[in-house]
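In what follows, a single structure is set out as C-alpha cells and then discussed.
As you look at this complex, bear in mind that one protein chain is not there, while each of the others sits in place.
Lettered A and B in written order, each chain numbered from 1.
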Amino acid sequence: MSTQTRSMLLNVGPSHPAMHGVIRLIMELDGEKIKGVDVEIGYLHRAFEKMCETVMYTQCFPYTDRLNYVSPLINNVGFALTVEKLLGIDIPERAKYIRVIMSEISRVSDHLTCIGATAMELGAMSVFLYMIKAREYLYELVEEITGARLTISYVRIGGVKADLTAGFTDKCFQKIADVRKVLIEADELLTRNRIFFDRMKDTGIISKEDAIAHGITGPFLRGSGVAYDVRKANPYLIYDRLDFEVPVGTKGDNLDRYFVRMAEMEQSLRMIEQCFQQIPDGAIAGELTGCLIPAAQMVDRAKMGQTDGLIEDEVDLDPTLQGSTKKYSKSINTDRRDVALPPKEETYSNIEGLMNHFKLVMYGHGIRPVVGEAYFPVEGANGELGFYIVSDGRDQPWRVRVHPPCFPIMAALPKCLVGSMMADLVPTFGSVNMIAGELDR
Amino acid sequence: MTPLQRVQEQFSKEVIETHTFRGDETLMIHPSALKVIAKFLKETAELDFNFLMDLTAVDYLFFAGGRIQKEFRFEVVYHFYSLKHNHRLRIKVPVDEKSPEVDTLTDLWASADWYEREVWDMFGIRFKGHPNLKRILMYEQFQGHALRKDYPFNKRQPLIGPKY
Partner (left out) sequence: MSFMSSASNFFTSKMSDALGWARKYSIFQYPFVTACCGMEYMSTAAGHYDVDRFGAGFPRFSPRQSDVLFVVGTISHKMAPVLKTVYDQMCEPKWVVAFGVCTCTGGFYDNYATVMGIDTIIPVDIYIPGCPPRPENVIDGLMKLQEKIQKGEQSRTLYDPRTKIGRPAHLQQGYSVSQHIKESSS
C-alpha cells in the first residue's frame, strides 16, 4: 500500500503583514519546504511611462519622485542627468556636489528603512523604531533644503531648485553623528543577535552566475561577491573625486546583503563628509547688495518703470521658492537660458526674464532636445537605475523608460526561495527591499 | 575597436544602420539576425556582454507629430552591458505592426523573461519561443496594450465599481 502526498498551494499577498509592498506570491509547498514560487506583480502599476509621455520634461519630476519613494532624490538625479545627456549640457560644480550630497542622504535613508523593516518582520521591533528615528533625522535635513520630506521634486534640468541653506553644513555633520550612533546601536542589537543571525545566515542564497544572468545589480549583486557599482564603473557627477569603497559579500545570502547595506551606509556618510570639504563656495546668505523687497512690490515697480537700482535689489520670496534668487542661481543652475529658469528677480523685474520664464513653462515651447535617444544609468539604492528617453524634438518626451533595479531581483526571487523553508521567505523578501512604486511603475 | 565596430565588421549584411549619439553606440539590425548577433555578443571573449540590462520597446506611430516617417511602427530596444570590459551597446530591432513578433532571448539571458513579458503586456509584441508569455503588470481581463500610442492614456477598464 502506498501513500500519496499532494503539495499545497499557499497564496501570500497582495496585502500581507510580512510583505511591505503589494505583491502576490503563489507558493507550492511540500510540508514546510517551498517547491515552487510564482510571483505576480503589477498591483501598483500607475502608468509612470505613459504619464511622462503626456507632460513636459520638467513636469516628469513629480512622477519620478514616486518611483522609488524611499530615495526619491536619486530618481530625480537620474532623470535630470538623462535629459541633460540628451541636451548635451553640463551643470555647475556646486550643483553637482549638492546632487551628490542629497543622493547619498537618500541612499542612507533607503538602507535604514530596508534594514529596519527586515528586522521588524523578524521580530525586532525596537530596531525598526531606532531606524525610523535615524531616518527622521535625515528627513529633517532633506526638508530643510527641499521643503518637503518625501516627494521633493528638488532637482531641475540643468541644476537644482535651491542652494544649501546657511548653517547647513554644521547641521548635517551633527545629524551624521546622530545617525552613526543609531547605526552602532542597531549593529549591537542585530549583528550578534542569535535569532536574527540564524534566520539571515544561509537563507535566500543566489550565486554570482545566477545573479548576473538575471541582470541583478546593486547591494543584491554585491552581496553575491561582484563589485559592480555604477558610481565606480561609470562615475557620474563628481563620484570619481570621492574616496569610497564598494563593500562586497562572499556567499550571497541574506546576511551578506545585510552587511553590505550596513557598510554602504557608512560609505555614504563618508562621501557626504568629503563633499562638504570639496564643495566650491556659493553665495553667502544674508549678504545683500541692494534692498530686500517683496515680490509683488518688485513687480509693481518694474511695471511702473521705477527701475532705478532695481537690478541690485533682492526679492523676498515665498518659503517654497527660497534659495532660487539671483545670487544663488549662478552657482547652482546652468547658464543655458533655453534649459534653466531665470532667477526670480529677472522674472519679476524685466520683460526679458519674464518672457524667458514663459517660454520655458508654456506647452509647445519648453525644453526641447533634438531628435535622439539616450540611456543614462545611476546607482540607485537597489541597483542600477537607468532612464532611457527618446526625444522627438518637441517639449514632451516621446518615450520614457525606466530600468527599475527591483524588477530583475523580483524575477529572480523564485531562484532564491525554491528548496528553502517557508520561514525563509520573510528575511529573503526583506533583503530584496522591494519598492512597489519602482517595480510596477 | 569599439563593440559597435566589431559587430558591424562581423555582420555587415544584417546591420541596417548605426549611430553614436551622445556616446551611446546604437545598432539597428534585421529581426532575423537577432538570435545570432545576441549569441555573438554574449559568447565572444572581447565583447562578453553578460548583462542584458534593459529590454523595452518604442512605438513610433505618428512620430514627432507625423513629421518623421518610420518604416516600421515598433522598435524593440536592447541595452547590453559587459561587466568585464565595462562597455555598453544598444541594439534595436524594427518590428512590423501587422505581425509584431521577435525571437526571444530567454535562453541566453534569464533576465529577458520578465522584460519580454512586460513588452508583450504594454505593446503587444510577441516573443517567439518565450516559455510563459502572459501579462505581467496589467490584469488578464485588460483589453488592448496600454503603452501603444493609440491607446488613450485615461481609458479605464475597471474590474469592480462603476465604469467611467
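One rule holds in what follows: a contact is a pair of C-beta atoms (placed from the backbone, for glycine too) under 8 Å apart; a residue touches a chain by one contact, two chains touch by 3 or more.
None of the values given here were measured: they were computed from a predicted structure.
By the touch rule given at the top, the unshown chain touches A, B in the complete complex.
Here one chain is not drawn; of A:V22, A:V37 or A:M56, the residue touching it is A:V22. If you put the hidden chain back, the residue from B:S12, B:Q69, B:S99 or B:Q141 that touches it is B:Q141. Residues 138-139, 141, 143, 146, 151-164 of chain B touch the missing chain (whole complex, contact as defined above).
By the touch criterion stated above, the residues of chain A touching the omitted chain are 14-17, 20-22, 42-47, 50-51, 62-63, 65-66, 69-70, 113, 128-129, 132-133, 135-136, 139, 149-151, 436-437, 440.
Following the convention adopted for this analysis, only the chains that are shown with their structure count from here on.
Across the interface of their complex, chain B is touched by residues 41-42, 45, 47, 49-51, 53-54, 85-86, 88, 210, 212-215, 226, 228, 233-234, 371-375, 377, 384, 386, 388, 390, 392-394, 398-399, 401, 403, 407-408, 410-412, 440-441 of chain A.
Those residues of chain B lying in contact with chain A across their complex are 21-22, 24, 26, 50-54, 56, 58-59, 63-65, 68, 77, 79, 83, 86, 88, 90, 109-111, 113-115, 122, 135-139, 146-147, 153.
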